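Shown here: the complex without one of its protein chains, the others still in place.
Think of it as A, B and C in the order they're written, each chain with its own count starting at 1.
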Amino acid sequence: MSFLGLISQLMAIAVALLLAPLMTGWVNQWRARLQNKSAPGLLQPYRVLHKLFIKESVLAEHASTLFRMTPYIVFGCMLLACAIVPTLSTDLPLSPAADAIALVGLFALARVFISLAAMDVGTAFGSLGARREMLVGFLAEPALLMILFCASMISRSTSLTTIVETLAHRELAIYPSFLLTGVAFTMVSLAENARVPVDNPDTHLELTMIHEAMILEYSGRHLALLEWAASMKLLAFSCIGLALFFPWGVAEANAPLALLLALPVLVVKLAVGGVLMALIETFSAKMRIFRVPEFLATAFLLAVIGLLVNILLGVG
Amino acid sequence: MNGVPNPVAWVHLDGALMVVLAWVLIGVAGVVALKRLRFIAIVLFPMSGFFSLLLLALGISAVISGPEVAILPLGLPQLPFHLRLDSLSALFLILIGGVSAGVSAFAAGYFRKGEGTPPGLICLEYHVFLASIVMLVLADDAYAFMVAWETMAFSSFFLVMANHRIPEIRNAGYLYMLVAHIGALGILLCFGVLQANTGDYTFANMRAQQLSPFWASVAFVLAVFGFGAKAGLLPLHAWLPEAHPAAPSPFSALMSGVMLKIALYGVLRVSFDLLQTRIWWWGVLLMAVGLATALFGVVFSTVQVEMKRLLAYSSIENVGLMAAGFGLSLLFSAYGMRALSALALTAALYHMLSHAFFKSLLFCSTGAVMHATGERSLGKLGGLIRTMPWVAWPTLVGALACAGLPPLGGFVAEWLLLQSFLFTTGLPSSFLNMLVPVLAALIALISALSGYTMVKYFGVIFLGQPREEKLAQAHDAGTWERIGMLWLVAGCVLLGLMPNQVIGLLDPVTQRLVGSGLAQSLAGNGWLLVPMSVERASYAPVIFLLGVLASFGLAYLLVRRLYHGRTRRAPPWDCGYPWQTMRMQDTAEGFGQPIRQIFEPMFRMRRELPTPFDAQPRYKVTFEDPLWYWLYLPIAALVERISKVIGLLQQGRIAVYLMYSFVTLIVVLLVVKQ
Amino acid sequence: MQALLFVLGIPLVGSAVLGVAGHRDFARNINVAFSAGTFLAACVLTAQIVADGPRLVFDRQFFIDPLNVFLVTLTAFVGLTTAIFSRPYMRVEQDRGKMTPRRMRLYHGMYQLFSFTMLLALTTNNLGILWVAMEAATLTTVLLVSVYRTAASLEAAWKYFILCGVGIAQALFGTVLLYMAAEKVLGPLGATLLWTSLDAVKGQLDPAIVTLAFAFLLIGYGTKVGFVPLHSWLPDAHAEGPTPVSAVLSGLLLNVAMYAVLRCKVLTDGALLRPLAGPLMMGFGLLSVVVAAFFLSRQKDVKRMFSYSSIEHMGLITFAFGMGGPVANFAGLLHMTVHSLVKSAIFYAVGHATQKAGTQIMSEIRGLIKVNPTVGWGLMLGVMAILGMPPFGVFASEFLILTTAMRDQPWATPFLFLALGVAFASMLIRVLPMVFGETTLKPLAHPPALLPVFVHLTLALVLGLYIPPYLNGWYVQAARMLGG
Partner (left out) sequence: MNFVPQLINLFATLILMLSFAMISQRRIVSLINLFMLQGVALVAASILLGYATGQADLYVSAALTLLLKVILIPWMLHRVVRRLNVRWDIETLINIPTTMLVGIGLVIFSFSLALPISRLSSSMAGGALGIALSCVLLSFMMMITRSKAVPQVIGFLSMENGLIFAATTVTNGMPMIVEFGVALDVLVGVLILGVFMFQIREKFDSLDIHNLEALKED
């Protein structure tokens, strides 16, 4: 791996770490605006994290080691995910370590651990949240996998960097499959990031909560890490979406200028994406928990159909 | 294939036979010391574990070295036992040795008083079982194969019946034995086809035969039927969820970890080695059956409320996945696409190895839990991670591997499998081209569901608060049990972290079976697992793990450095809800409920909903395997009816009997008159 | 050729002696002693035959060749073990008052006479004498079956007598026809009923007559083998007699009858150009296997069940010989051997079990393994063996038969598959609760003789894993003699 590769890799990680809370803040701000609330500041998430880190963390008296490990593991998984998703550049030394399938596996790993941690304390809410999270997961994972496969059918590869390069370099052809997979991806990423209409990120004490129900027992630095991980997950998903559907502007190997240029491009794209997400969250209502499987099954089917369309139209 | 073996290294085969002999002797020793539990536990089982290690070593070195043959002066006079140790058998020796080493060590600590059958007898059956499996893998003629096969069946049958006081266990044993025997008959007929009227039952001769497509297909279908019955493929799976829970846990581990694989070994042996022709629809058939089995198994395992049944159904699922892999490989090789065929085969074999390790690990852990708590129903467990950490943490590893999560063994297999299902474009038939990638979606769904199952399994048993008071003083696993489980854990982790080395072992097998392998594409990639080319797909578990661990560590250190590590213990908050009781946790049934709703058509369900005016309302739901009602019971009823009719022949009237003789005489005379 | 003299003489003398003194206590041991003597003589005879080939003795009236000499040894051996088994068994029966001294005398005398008739039938060269011996065997066993004098045993014996008598009569008619056919070749004064001389000229026998003759012979001796439409006597006779008698009936008598059928088959195959004996035997065999399997599934009486399993196995053997060819014939002979070993072993175990339980109803026999583990395991292993579980010898022959049939007579394999499956299911589901689980039984006054059970099972086991060369020599020669 080249020196430049190392640089871009480190930059990707740094961007993920720093930009993620900003992204969350941005989305929250927009949503508040669209709902005619007075919006929190853009940097609010940083303040929250800082405050949580300062606070001491209160553990349930019989919480096991697993419970304490989980935040770090989840944080680690998400960081790695952000590191292998081509955000700024496709010249990532880490990316051969994990391709699309491994990326999905990575998310699954994090999910499993957080659900286990939720069950660890043994509260009603925790186990309920864990079950729902797994329910969402077992439908969202294959759907995401299918979406990625759809792209990799085109690029004849499951390695993310290759996918992005081929997609970025192809002459501007219309892939009807991308219409289907795009919709599917949006649905999946809403579900994965615990957003309306599947889950509501900023409510407690709702019988329908999922993500919040799982992290109820966390506090202090553990909570901070989980929140940070969540925002990194959001960032990772947005970057995947951008990489799949708007792969332009991502730097190639040994192109330092492009690398410098890539950052602002990314920020712009993310900003737009965030606004869109806020729009969706505003315009759609949270659905009953029993509807969620149908919602996700639809996403899964859309992705599969997309795959079929790919094959039918003889792509790749 | 079956060229002249090099006389230099015949040591492997002899070594394997020595291990067999040793096991038999250990078994006999067990019978001699029939009731002396301590002796059997502390001396015999560890000894056999040692021999397992020997077998493992032999297998590893035999994979690379060429085939070895030998002839034992046993069996039928025209047909002594032919033995042959080729790469395929060697691979299975590795599997048997590796798993049984751990399980035997675990068993040394496991067996207590009051297992029904005296420990010495169990020891005998256990070791006869192991020995017969090794013989089976080494067998090179139909007779030796069948003898070993049926010996395996009936030693395992007695082990399943070990606790025969309980009627359910007797029924389970009966069902198991019956299905096994029906399958064996199928295999017998399959060999009957393969020997093609030459009266020569050696595999060498069978390889030499050129069967017509019709007979070849008959043989293949019979093989899938016969071996599938043992492997638990649909629709002959019914015995599996009954027999696995019935057996003592170490043996359930062996059944699920080794025996099911041995059945698949039979499929491999017949369809990839003995049959020279390959027809594309064989692959499709195998894939269809496999995936159907896998989906069925995983859906049923999510809704189980009993530890071992849950694991048993999950075994069905994994076997289905392996069968699907074999089917795909068969399909490719029928079209002469060697590289892809090798990829699919490697994936299936890899899954086989890792499943052997993590599933036997999980079964061992259930055994430990049952010993500690006396409970086998998930609804009465919970919170054991605090009282028995030595069981909980290994189980966690096993569960993660079973859920197919990186960086463990299960994921590598799943990854390879998905790769092979993904890159099928270029099959001559466009229909298949479309079909296969969609099947990849099914596989993704299945593995995600197995993740669901594993979270339920581990979470309900080990996490949360104990659902019964007595769980508080559950004792942890003993020394031997720990050793056994740790060995299996090591297996799972190594399979996860060193795929290239393992595939290096698998390469000779795929070379032999489909004439290609992954080794050359792996060469020079160091830690990077690259089935085809780096651009196409790559995966490096070690880097992956290091990445996660590094960020884990960094986060930990930084948080501690920049801020502090203060923690305070307090009662759980739970949204400030004051009256927390253990009953408020989600139950196993509750965990299965969403899946039950989504896949409702797959179950045969009966619900009792309470009316609003019930004094003490109760909600009861029972669900069963529909195949039981669509297949097994009708067959039984049919046999019953026929035998009733035939029974009418014999009503005790001597005049009628004389009439039979008379009519028979007349008929025979008429026949010969022509 | 004194060995033969002893083989036939010892049981004859024995029957005389025991007919007089059979009610004394020492009679049991004398019985064993005579059987042992017979067995020794048989071994000597075998050794001589193996040493220097088949031979004719006593002015060609007796003919010993590999085919019958191995059956002779088998008969003598099972006769011996059964005698050993019947010592404690019959004593218990006597204690329970089911056997009076008179009946004991009858029993012992007839036991020896029965083995004499069987040995005679096996060794004689004269088809007429063969018939006479078979009929005599029927008569002796009729008396043995009815020895309890209960209503059921009388009924069984009556049916046995009438049905087998009628059947055997057909065989006599067939013999007459053969004689007629032979006379035209050998002339009125030729040794026309001697099997060897018939065998020598079988090529020239008139096909029409031989065809008719074989039809009658098959029906006749087939009745005693227990081919299905003719089998009706068999379960009754097996179930109602004393257990040792059941053991020798299904262990030995069926074999002897089968032997007679085989001798006739050889002649017929030689005389006819078209295949007649083969298809007929395959048909009867298959029918027996299938029907017996379905009968098995509705049995309540343990001895009845195992007698049906005898029918099933005889059918399998018949099918094998019907297929013909070296492999199938070999398999048939092997199956005859192991079946008689295993089935008699099972009957020994069952005998003890029924005595413990005081009933033959299976649903009332429970948990043998708890009261008497050895009997329990004996029964369990025996049943496993008879169901064709390796490494017992039954499996070896079933293996050969099925695999050969698969390419030789594919049409038959579905039926065999079905029948074997049904038989397995039906017997296992009955036997498991008898052996395992909680028990209802009480221990016995006299310790059971378990030696025979395990000796037989061990032999069957050995035959499944390793067939000694000289035994194999017999089989191969015999199979060759049976031709294809």
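As a convention for this text, a residue touches a chain if its C-beta (ideal position, glycine included) is under 8 Å from a C-beta of that chain, and two chains touch if they have at least 3 such contacts.
Just so it is clear, the model here is predicted, and its values are computed rather than measured.
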| item | value |
| --- | --- |
| Where the missing chain makes contact, among the chains that are shown | B, C |
| Of C:Leu45, C:Val72, C:Val132 or C:Leu316, the residue in touch with the unshown chain | C:Val132 |
| Which of C:Ala21, C:Val176 or C:Val455 contacts the chain that the document leaves out | C:Val176 |
| For chain C, the residues touching the chain missing from this view | 126, 128-129, 131-132, 135-136, 139, 142-143, 146, 149, 151-152, 154-159, 161-162, 165-166, 169-170, 172-173, 176-177, 179-180, 183-184, 188, 192-193, 206, 208-209, 212, 235-236, 239-240, 295, 298 |
| In chain B, positions touching the absent partner | 647-655, 658-659, 661-662, 665-666, 669, 673 |
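Basically, only the chains that are shown with their structure count from here on.
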| item | value |
| --- | --- |
| Chain A omitted: connectivity of the other chains | one piece |
| Chain located farthest away, centre of chain B as origin (C-alpha) | C |
| Chain whose averaged C-alpha position falls nearest the assembly-wide average | B |
| Chains linked by the largest number of contacting C-beta pairs | A-B |
| Interchain centroid distance [CA atoms averaged], chain B/chain C, Å | 44 |
| Centroid distance [mean C-alpha coordinates] between chain C and chain A, Å | 79 |
| Chain A-chain B separation of Cα centroids, rounded to whole Å | 36 |
| For chain C, residues that touch 2 or more chains besides their own | none |
| Footprint of chain B on chain C - complex, ascending | 158-159, 162-163, 166-167, 170, 211-212, 214-216, 218-219, 223, 229-230, 232-233, 235, 276, 280, 291, 294-295, 297-298, 326-327, 369, 384, 387, 389-391, 395-396, 398-400, 402-408, 413, 417, 420-422, 424-425, 428-429, 432-433, 436-438, 464-467, 469, 472, 475-476 |
| Interfacial residue positions of chain B with respect to chain C in the complex | 73-77, 142-143, 146-147, 150-151, 153-154, 161, 164-165, 167, 170, 173-174, 177-178, 181-182, 185-186, 188-189, 191-193, 195-197, 199, 201, 639-640, 642-644, 646-647, 649-650, 654, 657-658, 660-661, 663-665, 668-669, 671-672 |
| Residues of chain B that touch chain A when the two form their complex | 382-383, 385-386, 396, 400, 403-406, 411, 414-415, 418-419, 422-423, 425, 433-434, 437-438, 440-441, 444-445, 448-449, 451-452, 454-456, 458-460, 463-465, 528, 534-540, 543-544, 547-552, 555-556, 559, 562-564, 566-575, 577, 580, 582, 584-586, 590-591, 594, 597-598 |
